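The excerpt is restricted to a subset of chains, each kept in its original location.
All chains are identified by letter, namely A and B, in their written order; residue positions are counted from 1 within each chain.
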Amino acid sequence: MAFNQKDIISIRDFDRKDIEYILKLAEEMEPIARSKKKSDALSGKLLGMLFYEPSTRTRLSFEAAMKRLGGSTIGFAEAGTSSATKGENLTDTVRIVGEYSDALVIRHNMEGTARFVANIVDVPVINAGDGAGQHPTQTMLDLYTMKRILGRIDDLRIALVGDLKYGRTVHSLAYALAKFDVDVSFVSPKELKMPHEILHDLSKSGVDVYETDSIHEVLDKTDVLYVTRIQKERFPDPAEYLKIKGAYTITSKLLEGSDAIVMHPLPRIDEISHDVDNTPQGRYFEQAFYGVPVRMALLKSVIK
Amino acid sequence: MAFNQKDIISIRDFDRKDIEYILKLAEEMEPIARSKKKSDALSGKLLGMLFYEPSTRTRLSFEAAMKRLGGSTIGFAEAGTSSATKGENLTDTVRIVGEYSDALVIRHNMEGTARFVANIVDVPVINAGDGAGQHPTQTMLDLYTMKRILGRIDDLRIALVGDLKYGRTVHSLAYALAKFDVDVSFVSPKELKMPHEILHDLSKSGVDVYETDSIHEVLDKTDVLYVTRIQKERFPDPAEYLKIKGAYTITSKLLEGSDAIVMHPLPRIDEISHDVDNTPQGRYFEQAFYGVPVRMALLKSVIK
């Protein structure tokens, strides 16, 4: 078996073989995730869910993944219902829930929390997002979505669009794509360009990167438009923000003549117009669904 | 099979045959709901629970129903632990949770939400109350309670008591009773009478309706007293409210000499005195229990 990770902390801990192993296993999981087949692969097993920050998609898709495999979950959906309100520190809480569980999923607003937790508990730890840090299972499902819809990852032309400076999702995805043979374009306003050190790392990995501030420039040579939100707070001048927001909004009109599929990690606010939702190109809800089989594959792989 | 509803949105979508089908199936479910028999009819299945408004009875009885049938649930119990706090709109959240689940149960404070949701997701949607709108599973369990305790619905003499103007429960129940051959009395203060359009609809359906402001007038010719709360906010004058409240409070003394059973959708505050709780007439806790077999019947019918 190719996969020998105990913890799922950062996509950078995985090599191409690991990732391919998970994507393949996720494909086997899909009929179960779609409720077309039953499984009791994880029956009797318990997943501890420590969500110090609220999250619908990530939390519910982990729960769905565990339950579709016959397992159960325990935990909390926000810090308020945990002993955090009594002043108990994170260390004690995770050690205790680790004692009750066969694996832990943790989301926290502080970068580095997942790695810290993995070092103090015996059971496998899956990072479900730690602040500005990593969210590796999101990247896995992004890759799975491309492969599932377009049949491959190698040779794809992928444009990452929006806030490339602060978005942890696009950072992780960029590193993961560097393990494949792809064409990557970075499309962002000049204020929100991909950080230099990431560009540097990618070029060291042999990835050809193209930077532009215009979606139009890449649209007809792109297979995947991966869109992220540009936040108002990034711009001191509201007028500047409005102008930029307009230029990075995906509409069905913009997509006319393009074959690109549109992906988004969600939640979106208005960076993708609702008229894209029901087109053959708008695939972000399907992408959200793929979180379930991908997380099933990961849970099945780490829980003994 | 008589039952071919995909979504459970309004009791008005059901004809008598549909309702009878569910009541019959609920009877088969009862031993499982009482933990006297086991079932894995929905094992491997997932119910998405979207409770934008808190609720104990409705939420927990849906969960109990799903779990007694071997299924699992995912979701949230209040808007706070969902991505609603990140500004994600309802549409995206329900589409995503719909992707993870085999059916959705939704409660929301805005009338029409359930129908709206049913139109945008592929899986069956069950309305667990949408504001001033509908709460059809409550009506089903009300009917089941009558049939279960009194052996039939036809020929019953039923008095709906309390706030008949604003109470969505009594509106739905009135429409449902119109499908049967019953005697209905509406007992309310004159400020809180059943709305004209509902009276009109009922009379078109051939139901004989009697209106009064006095419980005493109907008490000895009633099989079922269905009591609802009169809210203080409905009365500008607190003294007027107190007087009226007194006249519509059910006590064991009031019930002396009557054979009527007392039902209530709960929660009650003080419109039924606690001395009724343990009498053979006070059946509202039993009624609450019947929410489980009725919802089992509905879940079993809509989840494929």
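Points to keep in mind about this one:
The rule is short, and it goes like this: a residue touches a chain if its C-beta (ideal position, glycine included) is under 8 Å from a C-beta of that chain, and two chains touch if they have at least 3 such contacts.
Quick caveat: nothing in here was measured; it's all calculated off a predicted structure.
This structure file shows 2 copies of a single chain, while the whole complex it describes contains 3 copies.
We adopt the following convention: only the chains that are shown with their structure count from here on.
With centres taken as mean Cα positions, subunit B sits 41 Å from subunit A.
Looking at the complex, you find that subunit A touches subunit B at residues 32, 35, 38-39, 54-57, 60-61, 63-64, 67-68, 70, 77-78, 266-269, 274, 285-286, 288-289, 292.
Within the complex, the subunit B residues that touch subunit A are 43-46, 48, 72, 74-76, 80-83, 85-88, 91-93, 95-97, 99-102.
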